[in-house]
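To start, the structure itself, in structure tokens.
Excluded from the complex is one protein chain; the other protein chains are retained at their positions.
Order of writing sets the labels: A and B. Residues in every chain begin at 1.
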Amino acid sequence: MTTGVDLGQPQAQAVRSDEDVVRVRQLVRTVAVAVKLSLVDQTKVVTAASELARNTLVYGGGGTVEVTTVENGRRKGVRIVFADSGPGIADLDLALTDGYTTGGGLGLGLSGSRRLVDEFEIDTSAETGTRITVTKWSR
Amino acid sequence: MALNAEESGRLAALLGGHAEQVTQRWTDIVASSLRGRLSHAELRRQVEDLHRAIVGAGEQGAIDLSAEHAAELRAALSELSRGRARQGFSATETTISIFALKDVLADLVQGSATADALHDYVAFSKLVDELGLFTFESFVRTRESLIADQAEQLLELSTPVVKLWEGVVAVPLVGTLDSARAQVVMERLLQTLVDTGSPYAIIDITGVPAVDTQVAQHILKTVVAARLMGADCIISGIRPQIAQTIVALGIEFGDIATKASLADALRHVLRLNGVETARRQPRRDV
Partner (left out) sequence: MERVPILKIGDILLVSIQLDMSDQTAVQLQEDLAERIVATGCHGVIIDITALDIVDSFVGRMLSTIASISKVLDAETVVVGMRPAVAITLVELGLSLNGIRTALNVERGMELIAAARADELDHQLDDDPDAETATP
């Protein structure tokens, strides 16, 4: 479920290393501040972006992150697309369960980030890789 | 909708040529609709501003409200509607100040017996409608932002965080807790803990009429968040019905300290801190 219209060009960031995950966080924070998200909402969306960008790196073998400003009537928001061409997620329901992990993490990456954003869409297959779109709206 | 350049020119000439007559008649119509709630001089000033803006826009070519050169006209309309909205006038009372121009134009057009009179009047009329709608829109926007501001102020008012003792803060919650308010309370309580360096917080829910799953979840989340920051929360003032709801809903309060009253909660915290609280007068040896 994604709503609203895109405003302007997306800003892209390749995710190839640890430092790129840091850059994704900084990019998302800049956009979140620009659309006037509250401090707590900024923190939530940056944390979600950090988790998902790390997933892109660790499970997807690297990929790209695109950040756009979106608008829905009077509310503005930030939309982030994480794309990789990795092996995809075999069992999506299982991957979205708290505590489930294949990578030795805490298993909160996917399920936890979903709770931190307003819209969460996931598209995955073994052929095309994984594409996760999240949106956080201002209140 | 917009007037073409020729029509605009004619409108500007018509209004500009009879400036005194137009503003006088316009002011009179508006004054009668507002029944003396704004002074005649004030109204006349507003009408003159609008008159000047319309003539000005007309002289510069086709009047189109969305065009660049209509900025002054848009500003004049917005200012009028903002003022009216803040002074508490209704939407009708506000837009009528614009629609009054139709009556004025009707008089003027009737006076000049040219062949295009009817055609022009219809075109002018359409423009006035457009101006009226624009005014209405900006009136509504002003009112909406007023309401939003007030709602925010109300939230601030309804969630005081008070310092009870050195290192102890309390939030006495009164009234219904919805999701938005619970969030504000949570953020303010946690921020106060940081600002005052208080390791204890008491959430008093004596004044909360009902607790549903969502509210209970919010309280629980606040307690957990405070704990992450290194502070302890005590919940006080749980009324019998609420205790029953909590149990019936199967909400687990776990190891969170709960006390019957705010006083009990404060005594509990002070005792943890090793402060002696005298319940009885100490006996004095003679």
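Convention: a contact is a pair of C-beta atoms (placed from the backbone, for glycine too) under 8 Å apart; a residue touches a chain by one contact, two chains touch by 3 or more.
On a predicted model such as this, the values are computed, not experimentally measured, just so you know.
Peer 1: Given the contact definition stated above, which residue among A:Gln11, A:Thr43, A:Ser85 or A:Ser138 touches the chain not shown here?
Peer 2: Hidden-chain contact among the options goes to A:Thr43.
Peer 1: Among B:Arg86, B:Lys163 or B:Arg227, which residue is in touch with the absent chain?
Peer 2: Result: among the candidates, B:Arg227 touches the missing chain.
Peer 1: For review purposes, identify every residue of subunit A that touches the missing chain, sorted by number.
Peer 2: Spelled out for subunit A, the touching residues are 18-19, 21-22, 25-26, 29, 39-40, 42-44, 46-47, 50-51, 54, 98, 105-106, 108-109, 111-113, 115-116.
Peer 1: Using the document's contact rule, name the residues of subunit B that touch the chain not shown here.
Peer 2: 186-187, 190-191, 193-194, 197-199, 221, 224-231
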